[in-house]
Every structure is written in C-alpha cells, then in structure tokens.
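Have a look at this one before I ask anything.
Yeah, one chain of the complex is gone here, protein chain that is, but the others are all in their spots.
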C-alpha cells in the first residue's frame, strides 16, 4: 500500500506520522511519500517522520520529493493538506475584510472565498496528475475550504472524500466528559464543513440513546468554554454548534476582536518557525507537545480510519466526512457537498439518514450552500463578476457596497494566485 | 355580490373605493361593508366612500359597522387591511431594533416579527368569524406581513390569497417606461412577499419576449432611483430587486439612515391626520392627491382584479399573488407561501412554473422562508423561546446577543398585543 | 439649624436620614424639611425618616411638605436631590441615543444634555425661592449633572457647592484596601463631575505619601473590577479613572452593552417600587439593605460633612466638591466648574492647588468643559440651535449627522420639560 501526502512538508505532518505509526495495524502502509515544493521544510519534516517510524518500529518506507508527479504515481490514496500561498496569504485573508467591517477568516466569509479561489485550481491539477497513473486512487481532502474543494473534486469525477477534524474533536471531547471510549460515541453531526451542529450524541451507535441533553446539563460550561461562546447559547439551542458558528452567532463581536488582536496567521507562523527548529533536532523522535497548539488535533486518527475504510478490506465503518448530499438534506441539491456521519467502505462514503432539520439550521445551511455553489463557479471560471456574486450571496456579507469593495480587495491581495486576474 | 373590508376605516380605503368605482364592470359589487373598530375614522372614511360611489354613479350600497360579525356575515369576499396597534405600534417596530444596530421596519427583520406576532392571532380570529356564516368566502389578505399572514390562513384551512402592490407597481412603472399598456406587461416576479426580484419582463404574456435587459439599459437610472439603490446594483444583478431588498443589500447604510431620520410611522401618522381632515369635508367626492404619498399605489386595481377572478365567472387570469409553493420553488417546502405570478380563477391561485433560480436568490429565499416558518410558530404558539428562535433565524439578525436583546425588546414593546406575554 | 431637602421624597432619602442621625454631633439639625411634589412618596419616606430619627434618638423635627416655598423658607442650607421627569425621563435618556449608535446615559453624552436641559430651569427657580427668604442659605447640589447645575447656580449668584459621591466612594474603598480609616485618605481627585481621575492617594493629608502606585500594584484587580474596566487600563494609566470614564474609554463596547441590556432606569424603577413598599412598613426603622444597590453610597456622609463645614463654626476641612475653577486648572476659564479637593469653611469652597495635568487628561477635560459651557447656554436660553451646538461639541458625539438627529430626538422625547420647545 502506497500513500502520498501532498503538502507533506507541513508542520502538521508529524501528527499524521505519529498516527500512522500508532495505528499501523489498521492501515498497513508500505510506502509513504511526502510531497512538497518547499524542499527545506520537507527535509526537516521528512527527517523527523523517519525517526518517528523508526522509534515505533514501523516497517514502512518514507520518501520525500518535490516532484508531484513522481510522488503521487501509483499511490493507492493521496492526502491533500496543502496551503496555497502559505501563512502569508492566510494573514491577508484574516485582515483585509476587516477594513469594511466583515470578519477576516481563512475558511469563512470573504477570506474563505479567497482561499477557495487560490486552492481549487491547484487541487484539481494535482488530482488530474493522480488520475493519470492510478484512476482508482482515493483522494482524501483535508485542504480547506474542505466543502468547496471536495465538491470541485467530485464534480471533476474524482474519487474523493473530504475530511475535517471538528467532528472527531467533539467525539473525543464528549467521550472524555462521558467517561466512555471514543468508539462508543456516535454524533448526529449535520451541516456543511465548518457549519455544523451536533444535534445528538448517541452511545453505542446511530440508534443509541441520545445523551446530549444530559451532556449539556452536566458539562455545558466546559463545552461552551471550548467554543468561546456563552453557555446560554448552548442551553438555548439544545445542540452544540461548531466553533465556526461563532463567526455567525457573534459576528460583530468577533470583528471587533479580530480588529484588535494579532492575526491567527501571525501566531501560527511564529509557532511553525519554532516547530521547524525542533524538527531539525536529530534527537527528536516523537511529535513535540507544542504541536497540539498548532490545530488539527486527532486529524491523524480521522485520516487513518478514513484511509483504512476506503482502501482496506474489512467492511464498512461510520465516519463523519464530506460527500455528495444525494437527498440526505432534501432542501439541498443532490450534488451539494455536506458534512455528516456516513457509511464508508471500499466504494466510498454514503451519508446516513438525517431526521428533519429545524428551520433554524436548515435556513442557514441552504444559504451557505448557495454561496458555496457560486464560490465554486468563481473558483472554476474566474472573473470579477463571479467573485462579486459569491460574496453578495454569503450570509455574512450580503450587502452590495461591501461585496463590491471586498471583490476589489480580494483580487488585489490574491492576484498572484488567481490565474484569471 | 357582497364584499367586506376589515380595517375599512383605514385612510387607504378611498383608494380602494375609487378602484371599485372605476372598475365596476369587472367587479359588480352590490354591497360593500367597511368594518373598523374605530368608529370616528370609519365615519369619515365611509362618508367619503359614499360620495365617491355617488359621483361615479356606482349603484352599490356602502355600509359601515364596528361589528365584525355583522360586517363579514355572508360576504363573498373579505379584504383584510388592518393594522393591529396602529401607527403607534408601527413607530415602535421602526425604532427599538435600532438600539442594537438592527434595522427597524414594520415588515422586515425584528419589527416585522413583532407585526406578525401582533397580527396573526387577530387575523385568524376574523377568518374564523368569516367562515362561520360563509365557509366559501374568499379572504384576500393585504395585511402585512402578507407572506406569514397568508400562510397562517392557509394552514388554518381558509380560502385565502395574499396580495401586495409591489408587483403591480412594477408592472405599471415598466409599462410607462416601455410605452405599452399595463396588461401587456408580464412579470417574472419571484420570491417571498417583500423579498422578490423581477427576473424578467415579458411583453404579451408569460412566453413573450424578455425585454428586461433593454429596460435596464435604457431606463436603469429611473428604475434605481425608485428603489433608492445605486444604478450599479441593478446593472450588476441584471434583474430588478424589490425596494425591500434595500434592507438586505444596504443594511448598515439603512440602519444609519433610520437612526438619524424621523420614523416612517411618524410621517404617515401626520399624513393620516391631514387626510382624515380632508375626508371630513362634505364637498370632497374623490380620492385626494395626497393619498398617493400614503403608499399602496395601484392596490385597488390589484384587489379588484384578484377579487373578480376569485369570485367572477369568467375564466382565469394571471396575477402576482401569495399562495402555497406546492413545488414551484423546489428547494422550499410545499406549504411555504411564495409570491409569484399565478393562474387565478374561481378555484384559487396556482403558481405558474418558474425556471431554475440563481443561487444568489434561492439561498436568501430559503433562509427567509426558514425564518417565516419559525415566525409563524411563534405567532401561533407564543413564548419567549419561539420569538428568540425566529429572530436568530432571520438573516438580518443571526447573532445570538442581538436575538436575545431583541426578544426582550419585542416583548416589552408589544406586551399588550401578545396574548401569551 | 434648619435644613431643607428638595426631592426629599426620593428613595435615597433614608440613606441621608441615617447619616444625619449617626452624625448628629457634626451637624446638629433642629428642623429637617423634606420637600417633594409627590405627596404619596413623601409620606412613605417621611414616615420612615421619622422612625429612623426616633430610633436613634435624634431630637430634630422632621417636616414634610409639597409646598416648595414653605419648605425652604429660612432654611440655613438646602440640599437638592431632585429628578425632573423621574425614572421615566431617565429611561428615555438611556435609550434614544442608542438609535444612532451613541451611548445612552443620564449624565454623559446626549442623555446628560437632556437631563441638564430639564433640570437647570427647575433648579434655578428653586434657588430663587430659597434666596427670597434667606439670601445667605447654602445650596448643596446633588442633582445631576452636578457640574452644569452648580455652574448655573454660581453664575446666578447663589451660594452653591456641588456634591457627588464618586470621590467619597473611592476614599472609603481605598481606606478599606489600605486598612486605614477613611479620614487618613486624601485623594488627588481632579477633573469635572463624572470625568475625574484619582491622580494620587495620599496618607495623612494633601502632602502625605502617594501610595497609589502601591495600591494599584497590590489591589489593581479589585479596583478595575469595581470600574468594570480591564485591569490593563489602570496599570497603563497609573491612575484611577472614575467609573464614568468607561463611557469614553470603552464607548463602543458600552453602546453594544446598553443596546442589548435592560436600561438602568428600568432596574431602578423596579427597585424603587420595592423600596417604597418596604418604607410603608411601620415596623421598619432603619435603612433597608436593598438601598445599598440603589446607588448613592456614602452620599449622606459627604453631605453631612459638607453642610457642617459650610454652616458650622469649627474651622475648615478638605472635601471633594464642585466649585469655580478660579485658575486651579490654568487651561480652563475661571468660571468653569471643576471637581477637586477643596478647603471648605463658612465662606465656601476654595480648590487646593493641583500639579500640572498630563495632556492625556487636560485635553479631555478642556473639551468636555467646552461642551458644558454650551450645554449651560442651551439650558438657560433654549433653542434647537443651541442644543445642536452642545451636542456637536461633546467629544462622544462630535459628528454632524448624529448631532442633528440627536437634537431632534432630545427635543421630541423631552418636550414637556423644555419650556421653549
């Protein structure tokens, strides 16, 4: 079994490697290729990756390469975890929307559109290269915005599944609070990538008892703290929104906060510098504790499980993934990409049935899906008008004057990454 | 044929009477009952109404009464044009939402919810009284928020159609600009009440040539001026949004404007005082020119046409009305109430087919429908939680802190009109 | 010695009575007249006042009257603690400015101007009545806005001193934190009423050691918590701003907060209802604990000390009062009213010298003094233009569009209290 990780030079990668090492029985990798155009980073990360495998006695071979075609050739699965433009581009996503009072964030709002426009063409090009040598390879997309990117891949006919660590994060957290093993916790996780709600938390499986009301009653403060939301919002909704809903439910407060704080990109860039310095230490042979602050917790577990189910022999599992709606949410088009619990096996992901959604969630999901539809159009076909339209459609923008100004700012700040601009 | 107008003491009424008089061939009314609890107003308005009929030689009898049951008894159709709480309540709708930076308006946003909560129970009670003596009577609702009120009526099993003068206003305006008769202008008018776009303007009928692009190119300035929107928005969209979309497309600008201007309610109240003084003049026997500024232009034409089609023998017509979706917009529930061109005849209104909507419009329509769903729930069943939920669901609110505060303000300012509060 | 309290029916009054009783050696009152137009309230408060005196064995006589002339006749000193328009007017002050994004508060900003306009003419009329029977009577003004009201009184030639409980509150709080008696704490309290900073805290007297740096280092959190400001602001300034500076230093945050919370007036009105119910209980013979939440802590001590110094024989004291600047702050006109530590004796109040002020404070004080100058002009002479000018001059308003809108709102909401409107 050969796996390729595109963006393998990411500082995230040791987290992934650690998971591959720990979970080698689930996912018996023979060759792991880390592909990245940044040779320096790649060498630092690759070195640590080999030491982690060695220390844990993983027999797989780790290859590093800057040559994308060589890297993905004949891979059984390709993980995408790249960031077009790096933290510098992200820093911009987080800043220029604030100039007209809109949130600056790399996956939500105008910044999220910028990232989609930068990313979709690059990802489609990579997927095309993958398909050339192995039309049956699975593409696992961890690259944000996961919903739009996955939809782009699926529409282009690729075998692709989108993955995010929000759901597994909740699963682990709830398991800890409930004092059960993660595997016992089944989430009624519904929505779009970064726009989800945990509508139920079931013990034992999709039909298990819903313990969410009890969980909120007993641990509401801990849950709300994690979300940086007031406890009242969790109590009042009776469900647990993802952290990203804060950009909606507390938009204006977050704008003030973002405008008066250093950008997340600056924080991460500083952390990455520190991590890379650590990775260069030949004595280091495990993922450093600092990595936990980098984001992406449990990403490796989720990725291993997903790859194993897609590639592996053994039957189906239930996992939260991004895949075609196909009637799961009846108010969305079939080819919308949603993020829900799905049955995953060698044929791909099939959403489990979802009960009728409260209009409070359905309305917003429908609106953001409309935005994503237009965002993908803009990413695929380019042009100022399509960018404008996607921005106007976004429920956090929605105003003509802002959509106009944000269009100009988006293009000015991302020109080098927009083939059509 | 007997028609009853509930809220007949409105200063609008002479506009309606004038239409009944002019269009008596279309709608041969024998008895017209003006029902209103405000006896003083009713007498002034009723007097003028009789003089208008007399001057124009209309043979119908005009009755005024403060007794709702007597007024609607055995009516063939009942027009609802009431305003629970009067301009005073409206003035509040327009003001308190501004305190937390949200628009104050009597049909859109938090103010619109307040109006829905005040109005739905009253309208349902009236409809029930209508049904008691004539289960076959048609209820034509001109009372805002028309979408929610019509849905409430339909859900309660009434024979109801919702009516708004936005579409007929566009039709007349476009006819003037195109130099054709209004009857030649067919609008591809789509959306929800007060959330509509003219997607096409066709000459001759639903299949006629779409002259909207030409209309915008030649008369874009005039159209945009009427909407108080910049010309650019019409050019960029290529369709004509209703005036009410300004609360969405220019929300923050409108909030500033509303916060620094006298309320519309204050203006209308002043105008009403002046109008009532005129109505009391026994020499006046036609609708005064000032009435044109009161709003509601062409309402009488629309109402006459609608009543005639619903009651009259002669075949079907095409009119823009509010009625059940029934699959017309596939992303909405069948029992959502939409505002579109419909075939109207003695059996009621059946929406004409609508081509696939651009996500730019579909996303917002879906989101506001979700709000309307929750708003109707709150209006029917009451309770702070339901009010909160509807407010949080509204795309112009959407934030937790505001939804909480607006809930308290809405209840505090409307307590006397909320049976459950 | 005869003292009159105008606004004696206030729910504050028992606090004052309690002070008079406890401190009767300092201020040997023979007759205390409570004057209030609200006979009902006055009876409840007067009854409790008499019971408090009785319980504590105070020999003075308490008279209640609704007749202002009779009440103040031949009084040696008159305390003013009235509220023109009551909590209802205050509730408006706290609300309408929010409609255009400005703070709503009864002493600061547009609401404070409204209060000044309502209050100054009433206070001047009362002072004139006082002067008729006793031209030597002292007027102690506790009525807000204290700075403007005191200036109005002084300009009209009255013997007046303005009093606020902010300084004594800090003195008591700091004494507690320092574990010394209040009398040992001398404040370098400088500024205008409700716009002051404690620039130093000295032990033993005006020349004592400045322990403020130590106080902040050791108790900064407690101090900041009381101010509802972040600790960082106290650390960074190195001085302690009054609570009211929050309306400046955190203006936008407070606007959001005020827009999403019930008004303070509503809270106080509810509390007053409860207090009056308690006062009516013939068994109650002391100030109830709830009164502490009403505001005005230590007001009685401050008032007793001030009255005693102004009326009493025994030498001079140092107290924080509002009086003419007379060169104390060289950048202000001599006839500006400032709030500083002063020598108080039978001849009145003379400010102690103040070291050169940091421009950070001087700039703001100068700007607000200019506003107060124009506010007093508007209060004395009336007229829309003067109101507008004062609003434009206020550093928290300063914008043309807002000043225009606030002028209209101020007049509309206060018309019944503005003789010229």
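Letters A, B and C mark the chains in the order given here, with residues in each chain numbered from 1 onward.
The criterion applied here is as follows: a contact is a pair of C-beta atoms (placed from the backbone, for glycine too) under 8 Å apart; a residue touches a chain by one contact, two chains touch by 3 or more.
Predicted model only: the values in this text are computed from it and were never measured.
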item: Of C:47, C:206 or C:395, the residue in touch with the unshown chain; value: C:395
item: Residue of C:156, C:370 or C:411 touching the missing chain in the full complex; value: C:370
item: Touching residues on chain C - with respect to the absent chain; value: 101, 229-230, 232-233, 236, 248-253, 331-333, 359-360, 362-364, 366-371, 373-374, 385, 388-389, 392-393, 395, 398-401, 404
item: Touch residues of chain A, complete complex, unshown partner; value: 95, 98-101, 256, 258-262, 401-402, 404-405, 408
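The definition used in the following text is that only the chains that are shown with their structure count from here on.
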item: Distance from chain C to chain B - Cα centre to Cα centre, in angstrom; value: 52
item: Inter-chain centre distance, chain A versus chain B - centres from mean C-alpha coordinates, in Å; value: 45
item: Residues of chain A engaged with two or more neighbouring chains; value: 252-253
